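Only one protein chain is missing from this complex, and each of the others stays in its spot.
Going in written order, the chains are labelled A, B and C, and every chain counts its residues from 1.
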Amino acid sequence: MPKKFVKEFNVIENSALNATNFLIKVQSDTELPEIKPGQFVNIEIKEAEEIFLRRPFSVFEVDYENDVISMIVKILGRGSRKLTEIKAGSKLSMVYPLGKTFTYPSADDKILLIGGGSGVAPMLFLAKESGLPVENVDILLGARSKEDHINVDDYKKYASLHYASEDGSLGEKGFVTQHSVFTDNLNSYTKIYACGPDGMMRAIAKEAKAANVFCEVSLENLMACGFGVCLCCIEPTNKGNQCVCTDGPVFNINDLKW
Amino acid sequence: MPKKFVKEFNVIENSALNATNFLIKVQSDTELPEIKPGQFVNIEIKEAEEIFLRRPFSVFEVDYENDVISMIVKILGRGSRKLTEIKAGSKLSMVYPLGKTFTYPSADDKILLIGGGSGVAPMLFLAKESGLPVENVDILLGARSKEDHINVDDYKKYASLHYASEDGSLGEKGFVTQHSVFTDNLNSYTKIYACGPDGMMRAIAKEAKAANVFCEVSLENLMACGFGVCLCCIEPTNKGNQCVCTDGPVFNINDLKW
Amino acid sequence: MVDLKVKLHDIEFKNPVTLASGTCGFARETAEFFEPGLLGGYFLKGTTLKNRDGNNYPRMAETPSGMLNAVGLQNKGIDYFIENIYPDIVDYDTQLIINVNGSTVEDYIALTEKVNELDKINAIELNISCPNVKEGGMAFGVSCPGAEMVTREVRKVYDKTMIVKLSPNVTDITEIAKAVEGQGADAVSLVNTFLGMAIDAEKRTPLLSTITGGLSGPAIKPIALRMVWQVANAVKIPVVGIGGIMNAADAIEFMLAGASVVQVGTAIFKDPMIPVKIVEGIEDYLKRHNMQSVNELIGGLQV
Partner (left out) sequence: MVDLKVKLHDIEFKNPVTLASGTCGFARETAEFFEPGLLGGYFLKGTTLKNRDGNNYPRMAETPSGMLNAVGLQNKGIDYFIENIYPDIVDYDTQLIINVNGSTVEDYIALTEKVNELDKINAIELNISCPNVKEGGMAFGVSCPGAEMVTREVRKVYDKTMIVKLSPNVTDITEIAKAVEGQGADAVSLVNTFLGMAIDAEKRTPLLSTITGGLSGPAIKPIALRMVWQVANAVKIPVVGIGGIMNAADAIEFMLAGASVVQVGTAIFKDPMIPVKIVEGIEDYLKRHNMQSVNELIGGLQV
């Protein structure tokens, strides 16, 4: 029985969340396997010149009832741009489900989820899946300015929402690591999860290590295959070079050489 | 002052003429140069994987009033198929106008235009442009069967229409060279023009030579550049290897090594 | 029923479609997508005597119709393979071939001796063409004396099918092929990757940590196909064709040019099911062309 699949999904929605972020929903005509936060899909960018490899995107939501998977795609370069132009009704080939999930919190955990850039999706997914009461979950999202933030008000039922923006236009001014939930209360959390730009995750990891708080990050290393055969996506860890696509993308910061 | 151009045209129509032939109309936002039958455009097939070069197509009609050029595209392989999927409203990059035209008939000429396969467009264009009274112009179109023929009734005002089909489902049964206008009356024509599959043109040329009738054919050799720099499209002639894209595509059969 | 079986020296493949070394891990990874028994065989990830960490990240760059890699033979060493991986895959109903890599001739010999103990492994592929390691690797594969030496010494200790994998980064690949044939190679496989480079124009830095890396994918197919054609016409031993095979037509082209078996590499990054589709596509082709056996394709180019 295969555990991973290559399949053409039907695109049922592609809507702009803001100027650079798009919500893409795709439907399968067969039953979906279980998919957890942190896991990702590897998407073929069709009919695009000079794009040879697939592009990995975290799963944002899974609707098992309708066999629908959603992703939040941020425009970074040629492939992601092309992907955000896809029309409902067309097909999308995905390899799925890839990678491993986070260490789920236990009932008494208080968790902080930090997302930035293209790393917001797995954080929101984890908030929803955590199973914790809303008061035990804080989400902190960072972006350059208000316009770069997406509206996540739906997640108020799962978590308290906090924002940081470099220009101060939404929430506190500055980077996520300068935000008060981070600077003032880091020790109040028993688990921190983060996904976003490398620099952001490294800064978070540094503080979390200093504060001795459990912290997992979801890495976005460049990938060729996405299923562990090419060894291109490696991250140096205390267990040697590990594959972000199969050993990760989620890593405990204590295992990383950061 | 440039004589050849690279330009993005607006696609204003793409309609199926039958299962494999499509009429594509594109509009320029600048004035068109003069374009004559036999001349062609070299079209970029965008957003297609593994298509690197442009594809040449004969001009079928020119509407100088609205700066519109039409082509008839027959699906042969990957590029032509992709092209026939283009939507009105999109852009099409063309290099134009390329190649040379036919030797125009004089007022007292009686001409026969023979088209087959992807070679119908320049024949119809020439019929229209010939300036001859309808009784001096015969068009003979060949195809496998009725379904492969396109409807050209509009050209009744320029010419008498004759059809050959291999299965006899439209017009006479057989190849164009077996058609009665060809077998019985070849000497009644002062000029014959042909465009279509290599085999068809060679068969026509053979008979025309035997009958000593003036005959020009429009060749469709494989092209890389379309404007005379790569020397890939060559045809051996009595003047040496000539470029179909610049010395042709129209050649007098007496110049060919057929 | 068409017959897809092919022989390479004295081992039989149920069909000519195999996976290339370094692109199929140790076969277990693709088994998550499809039954390994569907393919003719697997050329397992390049293995060395000792653990190798490989090169630093980034190791990959996308290029027009292809990619560069600079993995640098990351693997846990032959002993780890024998103890921890081999038992997992020993029952796969397909040919498993080990791709061995040394910095010295002694390395190759030591590796081969260990492989000799593995009953399931009926063939060895000597990689003398890896462009991504500092010592050994391609150095052996780009000169006749180097290629000859490795082949000759390994031949002395290995009785099963010995395939030598050639580098395309040479002036005349037929010279190298003939040299290894002369030293007892049972087959040659070609090509390994082309040494290439990619630059980030905006940042003005190389895209790979190692500056240069190995080019693979459809971009190299025309060159690889030419080399397979040349080598198949120059040697008597069978040829394994590799380089940019993406579909059944590509695989058939390599066989027409003279390959007995093909390896699919980079294509599976694009679609892990491609190898299975290629098997089906070849079968369909044979039926459409009224051929009884896939062997009719080998060297069947009409020139």
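Just so it is clear, a contact is a pair of C-beta atoms (placed from the backbone, for glycine too) under 8 Å apart; a residue touches a chain by one contact, two chains touch by 3 or more.
Here the structure is a predicted model, which is why all the values come from computation and not from measurement.
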- Check: shown chains touched by the absent chain are B, C
- With respect to the chain omitted from the figure, which of C:17, C:257, C:274 or C:294 is a touching residue? C:257
- Tell me, which residues in chain B touch the chain that this view leaves out? 2-6, 44, 50-54, 93, 95, 221-236, 240-241, 246
- Query: Tell me, which residues in chain C touch the chain that this view leaves out?
  - Reply: 63-66, 68, 142-143, 169-172, 194-199, 201-206, 211-212, 215, 217-223, 225-226, 229, 244, 249-250, 252-253, 256-257, 285, 300-303
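Note that only the chains that are shown with their structure count from here on.
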- Item | Top chain pair, ranked by how many C-beta pairs fall in contact | A-C
- Note on the structure: Greatest centre-to-centre gap (Cα means) from chain A is with chain B
- Touching two or more other chains in chain C are residues 65, 218
